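Shown here: the complex without one of its protein chains, the others still in place.
After this line comes subunit A, so read on.
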């Protein structure tokens, strides 16, 4: 059975082009980019190309603004800690209620260490309360960290407006853009964003590589110290092949963004429309006017997500209930709770996240198989009544 993989916000398939670009760096081109000989130098040169490719996708002013890391979580941590070191007298941090655990857990830890944390709420569509954000910014604020796109619902935050507010007050703005990079156009040259995190495996590069955009002039103290790699901003021998893969994936994302925003979006919309018309008592979560083109979060009332997932798995359909990172939790996702999704629906939420590799035929499979699964589970549920 060929899987119908619709869990691309958890991770993506590594693109063939990316693998092809990486392979020589495991075999004949295995030099250490820090070495002072030609063998290492040619690798260093290729890393520089990858840096330019990442910068190009982000619309950064310079490739020097790109720092390679191991993942989105490390990028987030490096960004927040850099702000804390830049403004040691400031003890106030701002984030949102719907952040990925990479930021949520980090801020919870910092709260225990004595920092004052303001967590800005969202409305039922997952939209940030901008008034409250504006009122919360003060002279003690070291950094505002808000995700660009929500990993569960795909809702986009108005990062340009957030950055503008921060800039007016002289506060650093970091965005966790792990889900947004490669899916929507970005032009960081013109946007008031100081720091931006991205992760390779969300855009068809391998796992274990990420990057942090650091706008030129932003104060930055290394999070990991040791050697002089990454212009002294992150010590540790580079994950060469993966960095080259990330660069190639960024190039591919630039080329395919139009497809992501037309064909993928159309497939997602059809899937959503058909499921909503065939299944009673279900609804889509998120801001339908400002959402990633590939993400669809649907709540099926009166049934539970894991049961839906396992029944879909029988047909090879792979999706996620809420966030893949929190699938071990007994509670519905903190994102859905923050949006006020009722318990009758929050437990039964499934996230479908598409990629350029999905097909219309795969959508047909889901549209055919899911409605009877929902009916079967509802017939078993003590809370379900057809009437």
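Operating definition for what follows: contacts are C-beta pairs under 8 Å (C-beta built on N, C-alpha and C of every residue); 3 or more make two chains touch, one makes a residue touch a chain; residues count from 1.
What we mean here is this: contacts and distances are computed from a predicted model.
Trainee: Would you mind picking the UniProt name of the chain not drawn here, from "2-hydroxy-acid oxidase", "Nitrogen fixation protein NifU", "ABC transporter permease" or "FtsW/RodA/SpoVE family cell cycle protein"?
Mentor: Matching the unshown chain against "2-hydroxy-acid oxidase", "Nitrogen fixation protein NifU", "ABC transporter permease" or "FtsW/RodA/SpoVE family cell cycle protein" yields "Nitrogen fixation protein NifU".
Trainee: Quick one: which of A:1, A:36 or A:330 touches the chain that's been left out?
Mentor: Of the listed residues, the one touching the omitted chain is A:330.
Trainee: Using the document's definition of touch, tell me which of A:35, A:62, A:314 or A:359 contacts the absent chain.
Mentor: A:314
Trainee: In terms of residues, what is the contact footprint of the unshown chain on subunit A?
Mentor: Here the touching residues of subunit A are 302-304, 306-307, 310-311, 313-314, 328-332, 343-344, 347, 379-383.
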